[in-house]
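Here you go, one structure.
A single protein chain has been omitted from the complex, and every remaining protein chain is retained in its original position.
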Amino acid sequence: MTTAVAPPLLEDTQLGPKAGGFYRYQNIWTGLGFGIFLGFVAWLVSHATVQGSNWGTDMVVTCTMVAWVVGFNIGMGTFNAPIHWILGHDQTHEDELYAAGVGQGSSRYLKFCTDHKVVGTQYLVLVMVLFGVGGTLAMMIRTQLITPHSSFLDPQTYNAIVTIHGMVMIIATIIMVSGPFANFIMPIMIGAKDMAFPRLNAMSFWVVVSAVPCLLATFFLGGVNAGWTTYAPLSVQAPAAMDAFAMTIITFVVSVTVAGVNTIVTVVTMRAKGMTMGRLPIFTWGTVVGGALGLYAMPAFLAVMTMMITDRATGTSFFVPEVGGSQWLYENIFWIMGHPEVYVILLPPVAAVLEIASTFARKPVFGYKVAIAGFVAIAALSIMVWAHHMFTTGWAPNLAAPFMLTTELISIPTGIIFLCTIGTLWKGSIWTRLPMWFVYLFVWNFIIGGVTGIYLSDVPADQFFHGDMFVTAHFHYTLLGGAMIGATAAVCYWFPKVSGRMLNERVGKVAFWMIAIGIQVTYFGQFWEGFQGMARRIAYYNPHYETANQMSTAGAYLLMAGWLVFLYMMINGWRHGKIAPANPWHAKTLEWKVPTPVPLENFLVDPVVTSDPYTYGEGVPDGQEVPESAPAPEPELVPAGSAPGDQIDAGGAS
Amino acid sequence: MSFEEEVDEIEANTLLGGAPFFSRPGGKIFIIWLVFTVIGVLIGFYAPHHLLPVMQSPEGGDVWATIVFFTVLAAPVAALVYAIAFYSLFAWRHRSEDPDVPPPDAEPQRGNGPVTVVWLAVSTVLVVVLLFWGIAVWSAQQVSHPNALQVNVTGQQWLWTYSYPGTGVETRTLDLPVNRPVQFNVTSVDVTHGFWPAVLGVQVDANPDVVTVIRTTPNKLGKFIVQCSQLCGLYHAFMNNTGDVVTSQQFDTWLQSNGATPTAAATAAGTSSSGSTTAMGK
Amino acid sequence: MSFTETDHGSEGHGAHGHGAAVPGAENPGGEHETAFKRDQKERLMLWLLIGGDGLFLVLELFTWFYLRALNTSGLWNGAKCSKANPCTDGLGNPINGPIQKADPKHAIIIAACTVIAAGFVWIAESAARRDAGKRAVSTAAGVGFLFLLVALGWQIYQFQVLPFTTIDGAYASTYEFFMGSTLAHLILLGFIMLGLWIRASKGRYAGATWYRVRLIRFFAVWIAVSTVILVAVGALFY
Partner (left out) sequence: MRPLGILLTFVVALVAIGGVAAFFISQSYTSPNYPNGVQVAQPLGTAVVNGQSVPHVALQFQTYPDSTGSVAGKQVHPSGNPAWPAYGLSNQYQVPAHSLVTVTIRQYDSGGSLNNPWFAKVSGTVGGVATFTSPDGKTVTTNHVDPDNIGHTFTMRSAPGVDSAFFLNVPLPTNANLPNNQTNPDAGQYYTVKFSFLSGAKGVYAWNCEFPCGQMVASFGGVMGAYGFMSGFVHVV
C-alpha cells in the first residue's frame, strides 16, 4: 500500500476557452428555442403540403411533434456526439469534461450534462414536476365527482383529464426511481465512476423532457378522450390530440429503452473490483431487473403507437374492423407492454424498500438471494399475464384459465418480497427515522393492493369488477400506495446524499400521517364505489354512489395537502436543512462511503469490495469500503460473468 | 430498562423460549395475527353482503362467493404480515436520546430456509386452490343451453339497443324472464363498449364487427342497471339503461306491447313451451 | 482474441465521458478504460438493443399473421370483395376487387442490397483485423455504404410503385408497415455506415481498433437478417 496521494479533483480542472465545442452554446433555452422554431417550420410546411387532404390535421400534428422533439434535442446537444462520430471529429477529453459539467456551476443542471449525479438530480425535479401535473389533474377529477351531476367540467374535458392524469402518472412512476436513484445512487453503489454510457444517460433525460410538452399539448388539440389505455377504435377517431399523445409515447419509449440498456450495461460491466453479482446491494438488482423488463415492454408500446399514428395519419387499418383491422390486435400488443410496465414501475421501489428496511432494522436483508429470485420470477411471469386485462373483452375465452394461472402465480414471488421485508424487520433494532415510516406504509398499502388484486385475477369475479372503480382503487393502492410510497421512502433515504442536507423529520411526520390517512380514505372510498358497481372514468354518476365519492374526494384533498407538506419539507430541506454528514444512516453501501457532495468521478480511490453491504451485527469490518489511499497495483477489471458469484456467502435462505 | 436488557429479554422470549406463550413475541404476534385475521374475514363477509348490489343471477352469486372465499384465504396471510410489521414497530423499536445515533446492530439473520420453504409451499397451495376455484366456477358458467333466450345487444355511442330475434322487438330497455337461461350476443357499430349488467354477474365487451357471447340465468325478480364499462367517448357516463327481470307471463305481455305477435312473444318468453328451462336455484 | 493494446485514439474515451486526463497515461485517481472493457460495454449494449429490436420484429410478424388469420371483412386478400359485395377502404370508398399483391421483386432487391452491404461491413472488419491498411477498410466500407444507399433508394421507390395505398385494408397496411420499418432501420444503418466510411478513410480502424468495426458488423448483419425475414414473410405469406 502506498501512502495517500491526494488526487486533484476533476471539478477543479481548468478547461481551455474552447472546451466543449457546441456544448458551450447549448442549454435548455437553445433547446426550447430550436425546438419551437423547428416545430413551427414543420407546422408551416406540413400545413401547406397536406392541407385539404384526408387526415390533414393528424399529419400536421405528427410532423410538428416530431420536429419539436428532434429540434429540442438538437438544441440541447443530444446529437452532437453522434454527428461528431460520423464526421470523424471525435470530441476531445476537454470537451467531455465540459460536457460532464466541469466549471459551469449550477448552470449545468440546465444543460446536456453527462455527469450521472446531475442527470439524477434533473430526473428528481422532473419527476416532482410530473407528479405536480398529474396530481393537479387528479384534483380536477375528484372535484368533478363531489356531486353526481357536477357542471365543473364538461364531459370532453373530463375524459381528456382522465387520460392525461393516467399517462402523466405512468410516465412519472416509471422514471420516479429508475430516473433519480438508478442514475444518482446506483453507480456509486456498485463502485463505478459513472454510468456505462454517460451521453446516453443525459440523452434519456432530455428526450423524456421533450416528450412532456407533447403530452400537455393534447389539451389544446381537443383532448384525448380514450383513457390512458387509448383503446382502438375510439382512439383512432379521437381528436388530433391523439397524435401528440402517440408521439409522446414514442419519444418516451426511446428514453426508457436507452435508460434500461444503460442501467443493465452499467451493472454488468462497471462494478468495482470485488463487487460480484452476489454482493450487489439489493436496490441494484431491482433497477436491473426493472430495466430489463422495460427493455422487453417498450418495443410493444413503440409498435402499437406507431400503428396508431399510421392508422390516424395515413389511413392504414390495423385497429379498425370496418376497414380490415382488429381492436383485439391493439389490446393484445398494448397489454403485452402494459403489464410488464407495471412491474417496471414496481420493482425498483420495492428493492429500495428492502434496502431501507435493512438499514433501519440494522440487519442484513432477509433472504437476499430469494428476493432476487423473486424479482426475476416476477419479471418472467409478468410477460405472460397480459390477457388478464382482456378477460372481459371476449377475446379467446378459452385462454382465460391459463392466464388466470399465470396471474395468480405472480402472487408467489410477490409474497416472497413480503417475506423478505418482514423477515428483515423480524427482531431488528427498528430505527424509526422518516424513510422507515414510509417502509411501513408501503407494507400496509401493498398488502391491500395485493389482496384486492386476487379478486381481479379470478375471471368470474373480474366479470363484476372489470371496468369498475374497484380496479381503480386496486391499482392506486399498488402503484401509489406501494410503488410511489416506496419511492417516497427512497427520496427520504437518499435525500442527504443527493442534496447534502437533512430533511426536517418533524414536518415529514406530519406529511407522513396526512399521506397515510389520505390514501386510506381516498381509496377505501373508491373500493366502496367499486363494490356498489360504479364504472370507471365516468363524469356523471348515479346519486346512489354519492357518499362514497365524497369520502374519496375528501381523502384526495387530504392526500394533496399531505404531498404539499412533503414538498415543502423537500424544498425547505434543500435550502435550509442541516448539513448532512456523509453517512447519516450509518449504512454500509458504497454511496454512503463517498463524501457529500459527491465529487465528479465519485471515487478518488477505486474501492475494493470484500463482502456484501449487509454485515450488520456480524462483527466483521465493513466489506464495502473506499480505501483512503490508492492500492499499489491498479485493479484488474474483472469481466462480467467470469467472476464466481459464490465466492462469499452472500446470505440467502439456503 | 437499557437497550441491552431489552435485547436480552427479547432473546429470552423467542418463539420457543420458556416464558408463557402469550408473553413471548411469538404469542403476542399470534394474538395480533388472530385479531387481524378475524377483522379480515369479517370484512370479507361484510363487504359483499352489505356493499355489493343484490345479485340477480347465479353468476352474480359466484361473485359474492368468490369474494368471501378469497378473503378468507387471503386474510391469514395478510394478517401475518401486518402482525409482524406492527409487532416489530412496537416491540423492537429503538428509542434513544439522540435520534441521529443508530441503534446497535441487531442479530444478523441472512435467511431462514425452513421458513422460506414453508412460506413458498403455503402460497403455492393457496394459489392452486384459487386457481381450481376460478376454473371450476368459470367452466360452470360456460355451459350453453340449447333453448336459451337469445338477446342481441348492440352498443353504440352512447346507447344500448336490444333486439329479441324472432319477435321483431327492438328496445332500449332490457327485460328478461326469470329462471330462463339467456344468451347475449353482443356487438357494436362503432367503438368498443363494455356490456355490463352488473347484478347479473357477467360482462363482455361489445366489439365492432365481432359478436361476443355471454350467458346467464336471471333468478331474481327486479330492476337492474346496464352500464357501459369501457370508456367509449363523450357521453360514456350516460350510456346506461334499466333492465328488469320479470315473470314469463309479464315478459310475454311486455314483448307484445313492444310489437311482437302473440305467438312469437309466447315462444320467446317460453310460456308456450314445456318449460324445460333450468332454474339454477335462487 | 486479445485486447492487450489500449485504444489510443481520442475516440477511446468517447463512450465514457471523462476518462484519463491524458490518453494512455496513468491517472492516479482516474479511470483507465481498456479496449476490452469498452468493447464489452458496447457489445452488451448492442445485443440488448438488438434484443429489443427483435421483439419489435416479432410484434410486426404477429400483426401480419394475426390480421391475415382474421381477414376482417375480407380486407386481407380481398377474396370476398366484389361489385356485388363491396368492401370499403379507409375513406369509405368501395373496393371492388381483390387487393393486388405487391411485386416481391422490389423487396428482394432491397433485401439483397442490404445483405451485400452487411457483407461489405464484414469485409471491412476483417480488413481492419488483418491491419490491411486504411485504404482496404475504407473501400469496403464505402462500397457497402453505396449498396445501402441503393437499398434505401429502392425502398423509397417501392412506395411509389405499390399497386395499393395505405387505405386498402389490412394486407396493404401491414405490408407498408414492413416497408416503413425497413426504411427506418436502413436510415439508421445508413448513418452508421456513413460514419464507418468517413472514419475508415481517416484511418481510425487499423489493427487494435478492429473491434469497433465488428460492432457495426453485428448491427448491419442484424438489419440484413431482419430485412430478409420481413421480405420473406411479405412475399411468401400473402
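Labels A, B and C are assigned to the chains in the order they are written; within every chain, residues are numbered from 1.
Assume a residue touches a chain if its C-beta (ideal position, glycine included) is under 8 Å from a C-beta of that chain, and two chains touch if they have at least 3 such contacts.
All values reported here derive from a predicted model rather than from experimental measurement.
Participant: Using the contact definition given at the top, list the shown chains touched by the missing chain.
Facilitator: Within the full complex, the chain left out of view touches A, B.
Participant: Touch as defined at the start, partner being the missing chain; which of A:Phe22, A:Tyr109 or A:Tyr540 qualifies?
Facilitator: Of the candidates A:Phe22, A:Tyr109 or A:Tyr540, A:Tyr540 is in touch with the missing chain.
Participant: In the complete assembly, which of A:Thr30, A:Thr92 or A:Gln237 touches the absent chain?
Facilitator: Considering all chains, including the one not shown, the answer is A:Gln237.
Participant: Considering the complete complex, identify which of A:Pro148, A:Gly500 or A:Pro627 is in touch with the unshown chain.
Facilitator: A:Pro148
Participant: So one chain is hidden, and I want to know which residue out of B:Leu126, B:Ala237 or B:Ala264 touches that hidden chain in the complete assembly.
Facilitator: B:Ala237
Participant: Could you pull out which residues of chain A are in touch with the chain that's been left out?
Facilitator: Contacting residues on chain A, toward the hidden partner: 55, 132, 136-137, 139-140, 143, 148-149, 151-157, 161, 220-223, 225, 233, 236-239, 241, 312, 320, 322-323, 507, 538, 540-544, 560-561, 564-565, 567-568, 571-572.
Participant: Going by the touch rule given at the top, which residues of chain B touch the chain that is not shown?
Facilitator: Against the missing chain, chain B presents residues 154, 156-159, 161, 170, 172, 189-191, 208, 225, 233-235, 237-238, 240-242.
What we mean here is this: only the chains that are shown with their structure count from here on.
Participant: Computing the C-alpha centre of each chain, which chain sits at the greatest distance from chain B?
Facilitator: Here the answer is chain C, farthest from chain B.
Participant: Centroid from C-alpha atoms only, then distance chain A to chain C, rounded to Å. What do you get?
Facilitator: 30
Participant: Can you check how far apart chain A and chain B are, centre to centre, with Cα atoms defining each centre and the answer in Å?
Facilitator: 31
Participant: How many angstrom lie between the CA centroids of chain B and chain C, rounded to a whole number?
Facilitator: One centre to the other, that is 49 Å.
Participant: Going by the touch rule set out above, which residues of chain B reach two or more other chains?
Facilitator: 209
Participant: Check each residue of chain C and list the ones that touch at least two other chains.
Facilitator: In chain C, 72-73 touch at least two other chains.
Participant: Help me check something: in the complex, which residues belonging to chain B touch chain A?
Facilitator: Touching chain A: residues 7, 10, 25, 47-48, 51-53, 59-60, 62-63, 66-67, 70-71, 74, 77-78, 80-82, 84-85, 88-89, 92-94, 99-100, 102-113, 115-117, 119-120, 123-124, 126-127, 130-131, 133-135, 137-138, 141-142, 186, 190-192, 194, 196, 198-199, 201-205, 207-210, 212-213, 225, 227-238 of chain B.
Participant: Taking the complex as given, what residues does chain A use to touch chain C?
Facilitator: Where chain A meets chain C, its residues are 5, 7-8, 10, 13, 54, 81-82, 85-88, 90-93, 96-97, 99-100, 114-115, 193-194, 196-199, 257, 260-262, 264-265, 268-270, 295-296, 298-300, 302-303, 306-307, 310-311, 314-318, 320-326, 329, 332-333, 336, 600-601, 603-605, 630, 634, 637, 639-640.
Participant: Show which residues of chain A lie in contact with chain B when the two form their complex.
Facilitator: Listed in rising order, the residues of chain A that touch chain B are 155-156, 159, 162, 225-227, 231-234, 237, 320-322, 327-328, 361-370, 392-394, 397, 400-401, 404-405, 408-409, 411-412, 415-416, 418-419, 421-423, 425-433, 440, 443-444, 447-448, 450-451, 454-455, 457-461, 463-464, 466-468, 505, 527-528, 531-533, 535-542, 584-586, 614-618, 649, 651-654.
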